[in-house]
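Yeah, one chain of the complex is gone here, protein chain that is, but the others are all in their spots.
Our next item is subunit A:
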Amino acid sequence: MTRSATGRRETRTKQILYIVGGTGAFLVFALPLAWALFRSVQPGDVIVAAPDPATFFDLTGANFAALVSGPGNLIRAVGNSLVVALSTAALTTVLATAAGYGFARFRFRSGPLLFSLVVASMMVPFQAILTPLYLQMNLMRLTDSLFGLVLFSTTVNLPFGILVMRNAFSSVPGELEDSAHIDGANTFRIVTSVLRPLIVPGAATVALYAFLATWTEFLGALTFLTDRDLYTIPVALVNLQQGSYGQIDYGLLAAGSVIAMIPCVVLYIALQRFYVAGLASGAVKG
């Protein structure tokens, strides 16, 4: 047996393993999504019944129709959620980038203390301070407003964002900035032109994280909004699918989840090449 034949066989085995493993992983992640899609076009009573070949493939668009035409208009809720989640993602990214740069590059006496305070605030679940938060927001007339909800979500997402951005800046060699300085660039120019390509993965991570967290946030949205026209997706979905004794309309729920899934999937695919890089950046140096 020649050497090259063994090598080919190894490559062959590797390829087969890769295909089998890849297919397995694909099924593990894709099947639940496909199942949700399939369930969303089944009537509610078929979903909860034991599978019966006679009715199992009775497909219907009624769930989606009910979501769009029902008392809590889901399309409007999708719009509200998009406004809140996109604004939160943008605001969080801008603020976290600025703060991250400051913590990574400027040395000042209270820096470490301030940074630990920011990180420590991640330990306090906002549910614990919901009532005072509501009173405060109410005083500032920020309840019943999507703008208020954006400010609230940004506050909740900032600590993690600052942590990621600080690490992103820390992993950039200082010499790069020094040479830019010598060439006459100011700090703003350095960040936007010289460092930008290096910190984009971190920024994408922060944006994606803030978007997903805001997109699925329930309790804050419920507490700070009392106008059904401003409700976001999670609140509108809970209102729609549940009866007074906990009966769940699984058809509506599946259809609503499918609609709620779309922006997340789109955004994740668009940003995924940055995402993993961003999470790992500064992991060893930070």
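The definition used in the following text is that a contact is a pair of C-beta atoms (placed from the backbone, for glycine too) under 8 Å apart; a residue touches a chain by one contact, two chains touch by 3 or more; residues count from 1.
Keep in mind that, in the parts below, contacts and distances are computed from a predicted model.
Asker: One chain isn't displayed here; going by UniProt, is it "Response regulator", "Carbohydrate ABC transporter substrate-binding protein (CUT1 family)", "Cytochrome c7-like domain-containing protein" or "Multiple sugar transport system permease protein"?
Answerer: The record names the chain that does not appear here as "Carbohydrate ABC transporter substrate-binding protein (CUT1 family)".
Asker: Any idea which of A:Ala120, A:Leu135, A:Leu176 or A:Val265 touches the chain not displayed?
Answerer: A:Leu135
Asker: Among A:Ser116, A:Ser193 or A:Gln247, exactly one should touch the missing chain; which is it?
Answerer: A:Gln247
Asker: Name every residue on subunit A in touch with the hidden partner chain.
Answerer: Counting only subunit A, the missing chain is touched by 43-45, 48-49, 70-72, 127, 130-131, 134-135, 138, 143, 219, 222-223, 226-228, 235, 238-240, 242-248, 250.
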